[in-house]
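Accompanying notes for the structure given below.
Just one protein chain is left out here, and the rest sit where they should.
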Amino acid sequence: MATPLTRDQMAWRAAQDLPDGAYVNLGLGMPVLAANYAPGDREIFYHSENGILGVGPVAQGAEIDPELVDAGSQRVTLRDGASVFDSAASFAMIRGGHIDITILGGFQVAGNGDLANWDAKVPNKGPLIGGAMDLAAGAKAVHVIMRHSTRDGGARLVTTCSYPLTAPACVKRVYTDLAVLDVDVGLAGGSFVAREIIPGLSREELTAATGAPLIFAPDCRELVAPELAEGT
Amino acid sequence: MATPLTRDQMAWRAAQDLPDGAYVNLGLGMPVLAANYAPGDREIFYHSENGILGVGPVAQGAEIDPELVDAGSQRVTLRDGASVFDSAASFAMIRGGHIDITILGGFQVAGNGDLANWDAKVPNKGPLIGGAMDLAAGAKAVHVIMRHSTRDGGARLVTTCSYPLTAPACVKRVYTDLAVLDVDVGLAGGSFVAREIIPGLSREELTAATGAPLIFAPDCRELVAPELAEGT
Amino acid sequence: MIDKRVDDLQAALAGIGPGASIMISGFGNAGIPGNLLHGLSGMGLSGLTMILNAIRRLEESNPVFFAEGQIAHVITTAFRGPGQAPAAFERQWQDGKLTFEIVPQGTFAERIRAGGAGVPAFYTPTAAGTPLAEGREQRDFNDQTCVLETALTADVALLRAEKADRYGNLFFRGTQSNFGAAMATAARLTIVEVEEISDQTLPPAQVHLPGIYVQRVLQAARKD
Partner (left out) sequence: MIDKRVDDLQAALAGIGPGASIMISGFGNAGIPGNLLHGLSGMGLSGLTMILNAIRRLEESNPVFFAEGQIAHVITTAFRGPGQAPAAFERQWQDGKLTFEIVPQGTFAERIRAGGAGVPAFYTPTAAGTPLAEGREQRDFNDQTCVLETALTADVALLRAEKADRYGNLFFRGTQSNFGAAMATAARLTIVEVEEISDQTLPPAQVHLPGIYVQRVLQAARKD
């Protein structure tokens, strides 16, 4: 019986793909957990869209400054080499294609790379967009962390997103609790390519859980994550 | 016999109209001389389009820094309260309508406020535009200093500019060696309104030297400038 | 002589009337002009347009804006209240008493910057291909579909900074500048509350926003 990855394990796996020297923006939720798990020998600059390049650890004690926060409104510190700037400059950095990788949460990803991660349709509630559309359209690479299926077992990896799009044809890679998958726009309509799959899960089971064409990379490997205490 | 104003006297006259607290950009040539003649009890911030708000006097001796220059490539100092920034920010300040007054040189001004102060037609030479189009289109008020007539006696205050335009319908006031004139777009095609005229020059002589409809303000006064040594 | 210092909240907010459009700085708890917002909400103005990153924080800190229905229109990147039940502003929206425009955060910042920089409109790929682009003018550049966005300007901008001098020069601490730096350029009247008004002029190296963009500065301790 296969054990799906935990939130932290999904974030851990996504963090392993952040290369040394990368400029990275992490979305709220699971993506921000990735900062805890990047290999220690890599120097990574985390960008926060409210105006930081080089976000450091969460502030403790005397470090706390209510006027120094990240995009999740956490009181943070700055790492060595950091800089701060205003929102217009910060989004110019995002929109101008200078962020190497953004890791975002998702509701749905389509085989052509379409991403849906906001929803205007919560009953009686207004919409909430924030910076996701800018990140999805502007970053050099968009990676998504999300569970493979909805709570009631529906597919999140789909042929066509039923939720409103955040940006079309932007996602390169998806980390789920079952697999690591790349978007392959080469096939008509797009498909997913499984790169890694968790131990104990059969290819048939993964295919059944995926609502879009799925192929397996010739070198498809086992996705083995370390045991991790659940993070913040 | 009327004595036309000198360059410095024209600049002096233009400087008298700079109000306390104004943010002012001075073009190359006669306009920059105005900074020498603003009344001492007024606090004026001179903007330089290469990235200074609050240009101070020309640098002397140990103050000289080759990396601190104004738009005329003069090595300058900064006044109290000055700030420096890059060209994009500097032109955003101009183009966003934040500069109260720009004083520019001119080849021709038309009665409708059209300004011509660049020329692509110098034989065998390329064009030179610089920041004049941005200043003319962006400043809250455009004042022009220029001689009333060309060297061969032709009019510079005209019905329609024959030189290529810098910007249409932008000039509010013109300081010449003979008069101070406002642009009045109220009349069909536009006209000039003489506010001040130098002593000894008749209204008929000024009208003859002006190549566009000219009326005299009811309170048209004598334009009396102090004796001034010619500046730099 | 230039002196943009004002003595009290009343002088800082003088002249703001019903129907004004107001830009408000702040991201999280950084750069929030808490004193100015408190003063503004007590003026009992109606028909206000609020231009700010996230409206829910405004309801949390200044519920009187919503209790009295002072706000007619909101331009924001996050129009959603906390919790399951709709917030007061969501109920007013459902009742047709309040309208809103939702804008991606980067487009929001860029539209404000454009408003201050004399750029009446620009194209951006952000939001192209999404529901926000429906019915909007779109155009391809470099094989990328873009949406035409127009500049945002306002009657008033309210900011918080750390330090100011009499020229209105501002120094921001931490991530305090966020939307405020651009808002100051896009509003006809920019009012700033600061922790400290220095008798000494800020040196050029400390000027994050030149005083040309600021009309009034008020000393006031930080208020969330």
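Going in written order, the chains are labelled A, B and C, and every chain counts its residues from 1.
Note that in this section a contact is a pair of C-beta atoms (placed from the backbone, for glycine too) under 8 Å apart; a residue touches a chain by one contact, two chains touch by 3 or more.
Owing to the predicted nature of the structure, the values given are computational and were not obtained by experimental measurement.
Participant: Which residue among B:E43, B:D100 or B:D134 touches the omitted chain?
Facilitator: Counting the whole complex, the residue in contact with the absent chain is B:D134.
Participant: Which one touches the absent chain: B:A15, B:L33, B:A92 or B:A209?
Facilitator: B:A92
Participant: Looking at A:A2, A:V58 or A:A92, which makes contact with the chain not pictured?
Facilitator: Answering carefully, the residue with contact to the hidden chain is A:A92.
Participant: Which one, A:A59, A:A82, A:A120 or A:A155, makes contact with the chain that was left out?
Facilitator: Among A:A59, A:A82, A:A120 or A:A155, only A:A82 touches the chain that is not shown.
Participant: Counting contacts across the full complex, list the positions on chain B that touch the omitted chain.
Facilitator: Given the touch definition above, chain B has residues 48-52, 65-74, 84-88, 90-92, 94-95, 120, 122, 124-134, 137-138, 164-169 touching the missing chain.
Participant: When the complex is taken as a whole, what residues of chain A touch the one chain not shown?
Facilitator: Touch with the absent chain occurs at residues 20-21, 23, 43, 45, 47, 53, 78, 80-85, 91-98, 138.
Participant: Determine and list the chain C residues touching the chain excluded from the picture.
Facilitator: 110, 114, 117-125, 141-142, 144, 146, 150, 205
Simple rule for what comes next: only the chains that are shown with their structure count from here on.
Participant: Report the topology of the inter-chain touch graph, choosing from line, ring, star, complete and other.
Facilitator: Shape = line; chains linked end to end, path left open.
Participant: Using mean CA coordinates as chain centres, what's the gap between chain A and chain C in Å?
Facilitator: The mean C-alpha positions of chain A and chain C differ by 29 Å.
Participant: Compute the distance, rounded to whole Å, between the mean C-alpha positions of chain A and chain B.
Facilitator: 56
Participant: Return the residues of chain C touching two or more other chains; collapse runs of consecutive numbers into ranges.
Facilitator: Within chain C, the residues that touch at least two other chains are 113.
Participant: Using the touch definition from the top, which residues of chain B touch two or more other chains?
Facilitator: In chain B, no residue touches two or more other chains.
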